[in-house]
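Showing just some of the chains, left in place.
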Amino acid sequence: MEKIRVAVLGATGLVGQRFVQLLYNHPWFELEVLTASEQRVGLKYSEAVHWMWSQDPPEEVSEIRVSRTSYESVKDVDIVFSALPSSIAASVEVELAKRGKIIVSNTSSFRMDSDVPLINPEVNYEHLKLIEVQREKRGWEGFIVKNPNCTTAILTLTLKPLLDEYGVSSVRVSTMQALSGAGYRGVYSMDIIDNIIPYIKEEEEKVHRETKKILGVLEDKRVEYSGIKVSASCHRVPVLEGHLESVFVELNKRPESLNEVIRSFEEFKSKPQKLKLPTAPIHPVIVRREIDRPQPRFDRIVERGMSVVVGRVRWSETSDKEIKYLVLGSNTIRGAAGAAVLIAELLKVEGYLNL
Amino acid sequence: MEKIRVAVLGATGLVGQRFVQLLYNHPWFELEVLTASEQRVGLKYSEAVHWMWSQDPPEEVSEIRVSRTSYESVKDVDIVFSALPSSIAASVEVELAKRGKIIVSNTSSFRMDSDVPLINPEVNYEHLKLIEVQREKRGWEGFIVKNPNCTTAILTLTLKPLLDEYGVSSVRVSTMQALSGAGYRGVYSMDIIDNIIPYIKEEEEKVHRETKKILGVLEDKRVEYSGIKVSASCHRVPVLEGHLESVFVELNKRPESLNEVIRSFEEFKSKPQKLKLPTAPIHPVIVRREIDRPQPRFDRIVERGMSVVVGRVRWSETSDKEIKYLVLGSNTIRGAAGAAVLIAELLKVEGYLNL
């Protein structure tokens, strides 16, 4: 089988590096183009990147010359993954889509546009149908699909099985988010050693609105947002990778038991699992029984970072239909690059690459 | 004025050290006795302690010889502060109370006994009246008063003004608790660098039940527990000192505005402030307006560690009567030794030292 050629825009950032990790020996995709900011163009990837996820970048991509972020660079590839900084993402992505490119993007621009699919693959793969709406409405040859904000991606993966089994009326979530979520230069060490920053710009708003869209129902040519009430409080902690979320969920129906809830999490499988997509985790939601898990350092990279790990599922004292639990996920993989790659795999299988 | 002689049991632990800091040049109290475990008896305090709160312990107490934790050691003092480990606290405290001693204790034993006052001074000073019930019921010459669990002490200081102004129906709180809360040997570095431990033994239960008792109403000879529903999720983070709590509160009445809520916090004053007790903070609850405060490293020691600092007061999207905010307090001072010293000051002014 001939491989599908792919590019990563913004390949030297933390999420860009995750794309490289996930794509460099992908069975379907061939990583051909890596772009970065102007001053890095022409360098070998290994020289251009401040690699953060192991000693060195994968040898296979070290020699790739970094390209300019432009249509010219990607004109021969089939899928463009975007990890661009939001300041430039919007204009670049639109231009590429107009000129026929398929973009799977991690940046927040357009996520809430009614004709842009915002996809957490196991949760709302069917929203991909918005692609047709988008192309029709905008008259683009290509199209844009978005993966969710990291915190939202991790959260909704656990809300979906609860929604299916019991219905969900409200969610309160307090996060303990990793430094990598802010990007390499995002948090100064003087600010975070022996400290917590109880604020992340626009994060709570993203959790609120993206959750409602992702859990919404596709009706005709639009998504009817979920009526679930969501309230988030987001905090940065001195942890390198892995967002930990403390979740209180009011259900519509009281579960028989906590074991039943745990089973709902553990048995949750969806289209990516059924299709055995290469990047799909076998278990999207893993439940640890220990009293003190999940912990970021130990549980952040499970099934190559594509599973989230739940722990401490218990009743919440505030209502007899309310449960609380912890969920942890790799913010840069499950919450970013990994979700995007999984979307691209869905696009292929569902025939969206040859519209 | 002759000073009131006081002792600290368990004076070498982290909370014991806070007692020493608060008492060594106290205007009313004279720190005369420091006790510790057997192998330290007879040493100078400066030799016995692994001092954690500055370069060295205060010079004034460095030369005090450490005593055995026994009645003999404290028989000449007027107030005994207890920072004993819970394994031995119960039996020691009972013995001393039987033999006429007044004990203000930070350990959790007896906190929920119906005749034991569990006091967060600004919140429920009136519960001190249980002392008479206790002495009558138990036939003791002395008595025991407890300060709350650290997380609860910090939380209830913010709930009280809300309760008074709006009524509170439910509270969900996710904590990010400091290492000092577990004691000097409580958390191994291998467990917490680049990590979070999302579990603290018995902490959530303490928050649930102690909050209801503290916010309860004294009726005749007992406390009618508050009907507020409380649900906590407690987590240990790599921060040395200062518990940060993310709080969602459902009120009975919708406030006019968030500014009104802030004003309720800021204007909250209680008996310790009116009596101008030496250890009372001028403002028990301080509100920071910055978008990213409170932060543990900067806000944990305000008004000598006796104030809690609130920030990010905002509406919660889950209900139109619900607000959310962050609160930070020194777990070892406001949440432990400081609350106890403030209780002792109340005891003096209220005449409980000469029953």
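We call the chains A and B, going by the order they appear; numbering starts again at 1 in every chain.
To be clear about the criterion, a residue touches a chain if its C-beta (ideal position, glycine included) is under 8 Å from a C-beta of that chain, and two chains touch if they have at least 3 such contacts.
Just so it is clear, the model here is predicted, and its values are computed rather than measured.
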| item | value |
| --- | --- |
| Where 2 copies are displayed, count of copies in the complete assembly | 4 |
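Simple rule for what comes next: only the chains that are shown with their structure count from here on.
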| item | value |
| --- | --- |
| Rigid-body rotation angle, chain B and chain A, from Cα fit (steps of 5°) | 180 |
| Distance between chain centroids, defined by C-alpha means - chain A, chain B (Å) | 42 |
| Touch list for chain A against partner chain B, complex | 170-172, 174, 176, 193-199, 208, 229-231, 233, 235, 237-240, 244, 246, 248, 291-298, 311-312, 316-319, 322, 324, 326 |
